[in-house]
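Have a look at this one before I ask anything.
Here the complex is missing a single protein chain, while all its other protein chains stay put.
Every chain is named by a letter (A, B, C, D and E) in the order it is written, and numbering of its residues begins at 1.
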Amino acid sequence: MTSRRILYIEPTRHDPVKQERLATYLRKYAAPGTELSVVGLEQGTAHLEYHAYAAASLPEILCKIQDAEQSGFDAAIIGCFYDPGLREAREVAVRMPVTAPAESALHLAALLGHRFSILVGRRKWIPAMEENVRRYGFADRLASFRPIGMGVLDFRRDPEETGRRLLSAARSAIEEDGAEVIILGCTMQLGFFQQLQESLGVPVIDVAVAALKHAEMLSEVRAWGWTPSKIGGYETPPEHELACWGLRNQAKE
Amino acid sequence: MTSRRILYIEPTRHDPVKQERLATYLRKYAAPGTELSVVGLEQGTAHLEYHAYAAASLPEILCKIQDAEQSGFDAAIIGCFYDPGLREAREVAVRMPVTAPAESALHLAALLGHRFSILVGRRKWIPAMEENVRRYGFADRLASFRPIGMGVLDFRRDPEETGRRLLSAARSAIEEDGAEVIILGCTMQLGFFQQLQESLGVPVIDVAVAALKHAEMLSEVRAWGWTPSKIGGYETPPEHELACWGLRNQAKE
Amino acid sequence: MTSRRILYIEPTRHDPVKQERLATYLRKYAAPGTELSVVGLEQGTAHLEYHAYAAASLPEILCKIQDAEQSGFDAAIIGCFYDPGLREAREVAVRMPVTAPAESALHLAALLGHRFSILVGRRKWIPAMEENVRRYGFADRLASFRPIGMGVLDFRRDPEETGRRLLSAARSAIEEDGAEVIILGCTMQLGFFQQLQESLGVPVIDVAVAALKHAEMLSEVRAWGWTPSKIGGYETPPEHELACWGLRNQAKE
Amino acid sequence: MTSRRILYIEPTRHDPVKQERLATYLRKYAAPGTELSVVGLEQGTAHLEYHAYAAASLPEILCKIQDAEQSGFDAAIIGCFYDPGLREAREVAVRMPVTAPAESALHLAALLGHRFSILVGRRKWIPAMEENVRRYGFADRLASFRPIGMGVLDFRRDPEETGRRLLSAARSAIEEDGAEVIILGCTMQLGFFQQLQESLGVPVIDVAVAALKHAEMLSEVRAWGWTPSKIGGYETPPEHELACWGLRNQAKE
Amino acid sequence: MTSRRILYIEPTRHDPVKQERLATYLRKYAAPGTELSVVGLEQGTAHLEYHAYAAASLPEILCKIQDAEQSGFDAAIIGCFYDPGLREAREVAVRMPVTAPAESALHLAALLGHRFSILVGRRKWIPAMEENVRRYGFADRLASFRPIGMGVLDFRRDPEETGRRLLSAARSAIEEDGAEVIILGCTMQLGFFQQLQESLGVPVIDVAVAALKHAEMLSEVRAWGWTPSKIGGYETPPEHELACWGLRNQAKE
Partner (left out) sequence: MTSRRILYIEPTRHDPVKQERLATYLRKYAAPGTELSVVGLEQGTAHLEYHAYAAASLPEILCKIQDAEQSGFDAAIIGCFYDPGLREAREVAVRMPVTAPAESALHLAALLGHRFSILVGRRKWIPAMEENVRRYGFADRLASFRPIGMGVLDFRRDPEETGRRLLSAARSAIEEDGAEVIILGCTMQLGFFQQLQESLGVPVIDVAVAALKHAEMLSEVRAWGWTPSKIGGYETPPEHELACWGLRNQAKE
């Protein structure tokens, strides 16, 4: 039977309780044979709403990606809806596939309906996410972004209020913007999708789960050589440069 | 352990040898737990290079989709790179996911590189396929279409010549058009991808396999309600209309 | 004096009263010399709101196209705003031009104003129609789709209510969405355009009439060889294949 | 029988021989009932390859448009493939339709094939024409521009050489760029399309003829109110402003 | 110290008071060393809301551009947000850079935020301006056009009402349309930007000032040869043609 080890990197500060909760949650959606590990960062921030925070975390994220490949993980996930470092991770990983929530969720939503809306916390998030929607090819499928006026840290403080706002925003997206599918644009909105889906009657994508399913699929197809092409943008840096400039050593620590 | 039954509809005339060969081939790439059936059409044509042939086959394809769902299949694949009837199939299927090679292959290729080229048999195929590339959101990722000057029926007549032309076209796509990934734009080009991949050093997508992996993934995520949204373009026709106009009866015959 | 015979295929179930009413209506807008015939399908459905219904009708539509060309018609129209089978019809027709309402209406609207809105019956229709708008090149000119919450069969049941809703939707399109031209996105909305136009003061396109004018123009320019190019997507299937697979026989019955 | 008077404005310096030759040529393609007049400009230049020349001619073109409408013309054509002043002409014309060669030819070509190439005289022409292709919505359909290295005035000096170069460029467009339809991107390339078409076996669009057919169609549909919408970009200037600032007087002279 | 002479052409009827007021206003924003002249047209209209008015003014605008270059100006600005004649001006100017408000303001706004809204006087203006936004490459950055229901001549009649409406439209653009930057889409809205900016807390672009800054930058970089490329669309007409057809003489009068 297939067995695959997948590493989910939560690109925020290490927090065993939070990471264990996420692991438990995601395992419910894992395919048979998937062994999922969730890790945080040594030097991460508490959230990634600001792009500078993601930038500060990129070096450690990329080290974790290199470590994961060396340790024999079959795939890795960078768990933030901005998809920070996805391009760079596919560059440093030689054959291990890497996925991220926005790319995975958009791909999946596109198979389930014509237009989707993305529920986000704050307006601040939209420009970078919208550029990703466009880059990934789904601009014509985007019905709207709908901010609910809460920061990431607010989501857990008052889950009921979060749920109410998500439901209200989703309804507006469906009725006013023409959305057929709803995407919860934050990995911290976990656990909401099932109840929303029941209330709304349309698919609601939990983006961390989407990234997991993509990671499983990509870890499977690598068996016959379908891994990121190395002749263009994902060409891996030469080993001697990584070593010489401390980028490999970092990875090994 | 998960078990899923997937129906691969080869939308050409029923041919047990051909379908068995395809089934054997695809099973090598199936996930554990996948039971794959391959069927042809009662009234199909020998190939689908002309759009009118696909149109002539659509009614039977849709019947087979309805039958498959009623018989408990977990997913269905419409096995032609034009993706004929994909929209209609997602409409008549109530909760069973349906995939098709072009959509699946393009989604997968987009995860593996920046730009891809699609090798096709004849120039004739390109306009409809190019519209699909655009509709699916991947126009910016398309390096080129490269026709090899052979019809579908020619592929099997002289596999060596086919292989030579595919290799030559792929090389040109990589060197002149900037392709990082190659897509074999026909389900009849099966078996070529592995050898091409070894010669070229870049991922070469067998589109039937890609559709299979998508079908497996979608059959899995339907467990938690991620099936095509029914409030928009994929709304299913009312049962009484299907019955009244013989579209359901057709399906049952 | 020029004389041209044009066949308008209403791709729904044969209904002599309905077809005669449509013929009478359209003849008011025909150019001198146009002889218009309107036919329905033997095995059509009562409406085409669902894509599967159009798929079920495609084989007969294409037979009628082939018959029409053999019988000496100068042009044919496929009378449904989804433009079902337009690509396939241009493939099987060797030199006879074929038009359809959406393509024709969008081309015409683009000459009359910067942005247009399309009034449709139900939200269900929008995704496929929007893809056509994009395919035909007019995405930048689309102000909005405005559904009026009625199915095709409802239009005739309560024409007054239909008229009221069309007027209200058109006003919203003009005032809120910036539309300069209104397109009635269904061939069953016939007869409404004149009164709407008077109330609104902007051009309101009857899409069946638009298709008729395009058909007349294309039937005229074919005199000097401007017919669909046969070296690419519209290449006609070889006669022996059509015969061999029963696609030509069908056409002759 | 329908009768319509159409004015073709050749926006270059008045030249009775040249204009009569053009009129004779175009009348062969006119519909029954069309009376065609061709006029030049009092103060025009010998060609319009430079945008400044078109700018210098715009005031007189717009006067001629206003005059034509007052004199009862049913439609007017601005005969240059840059479509100079088309927007402005639709603004000053109250109900008389105005067409121009690029818009008309692109619309027509889009009905006849998937991709087209435009043969132009010199590279200089391309940027402005390409912007028009994009503005009109046909960027996805453009296979290529192919310059033949001749200025407008060269076309007539050596028609044989012109014909040879057009044929060669068209062949390259078809074989290398994937064009299914050829557009002769200059109204001065008249007379070449028939022989090219015979050699090439694909439709070759004479853009002046295309503009004529569009003008005929638009002059016909105005009978039921389909004229440029006046609530947006084509809103006509108020009469008192035109009078006050001499723009109406100019028109009357 | 650098010294540069810049000509601002207000493409409306000569009005010394108005032009002096504008010059005084703009000089506050000029870089050290900039000598700014503002001129109107001999035969201009009082405003340019209608495209025909701009067309009527183009010949004189282009004469002024040629004169300016001959007189040693370092750059010229065509002061209307439709950017009338910008392409033509860059054609006739051999090495002197020319700028215009829409191009300059859009470029600048794109550096200051993700999405911008453009406040215009009347709906009439939007189509041509929207085409410019698209042509210049900023369609993805456009949050909205917001008309305030006033013509150009109304702006000065009741500045307080104008200010109120601009503020209200800007607030809606920010809160409902997602604008991060506001562009005042008319050179006649001068003086409003500072107060709006203070009320709104986001950058508000005065488009005449933007064009001035672009003109200064372009006049500086021409020192090392960065002037409009003359091998394509901006190729300058040959001197003998300009002379022969009176286009050079015009310029000198």
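As a convention for this text, a residue touches a chain if its C-beta (ideal position, glycine included) is under 8 Å from a C-beta of that chain, and two chains touch if they have at least 3 such contacts.
Source: prediction; values computed, not measured.
Chemist: Touching the left-out chain: which of E:174, E:190 or E:242?
Modeler: In the full complex, the listed residue that touches the missing chain is E:174.
Chemist: Can you say which of A:96, A:126 or A:148 touches the chain missing from this structure?
Modeler: Considering the complete complex, A:126 is the one touching the chain left out.
Chemist: Using the document's definition of touch, tell me which of A:23, A:94 or A:231 contacts the absent chain.
Modeler: In the complete complex, the chain left out is touched by residue A:231.
Chemist: To test your reading of the contact rule: which positions on chain E touch the chain that is missing from view?
Modeler: Residues 1-2, 29, 31-33, 97, 99, 103, 107-108, 110-115, 136-141, 174, 178, 180-181, 194, 197, 201-203, 205, 209, 213-214, 216-218, 220-221, 224-234 of chain E touch the chain absent from view.
Chemist: Could you please point out the chain B residues that touch the chain left off the display?
Modeler: Within chain B, the residues touching the omitted chain are 114-115, 140, 178, 180.
Chemist: In the full complex, which bits of chain A touch the chain not displayed? Write them out.
Modeler: Residues in contact with the chain left out: 13, 43, 45-46, 50-56, 58-59, 62, 85, 87-88, 91-92, 123-124, 126-128, 131, 134-135, 231-233, 235-237, 241, 245-247, 250.
Throughout what follows, only the chains that are shown with their structure count from here on.
Chemist: Given the touch definition stated above, what is the smallest step count connecting chain C to chain E?
Modeler: Contact-graph shortest path, chain C to chain E, evaluates to 1.
Chemist: Could you say what rotation angle superposes chain B on its sequence twin chain D, using C-alpha positions and rounding to the nearest 5°?
Modeler: Fitting chain B to chain D on C-alpha atoms yields 120 degrees.
Chemist: Which listed pair, C-E, C-D or D-E, reproduces B-C with over half its contact pairs identical?
Modeler: D-E
Chemist: How big is the gap, in whole Å, between where the Cα atoms of chain A centre and where those of chain C centre?
Modeler: 44
Chemist: How big is the gap, in whole Å, between where the Cα atoms of chain D centre and where those of chain E centre?
Modeler: 30
Chemist: Per the centroid of Cα atoms for each chain, what is the distance between chain B and chain E, given in Å?
Modeler: Roughly 53 Å separates the two chain centres.
Chemist: Can you list the chain E residues in contact with two or more other chains?
Modeler: Touching at least two other chains: 123, 126-127, 134.
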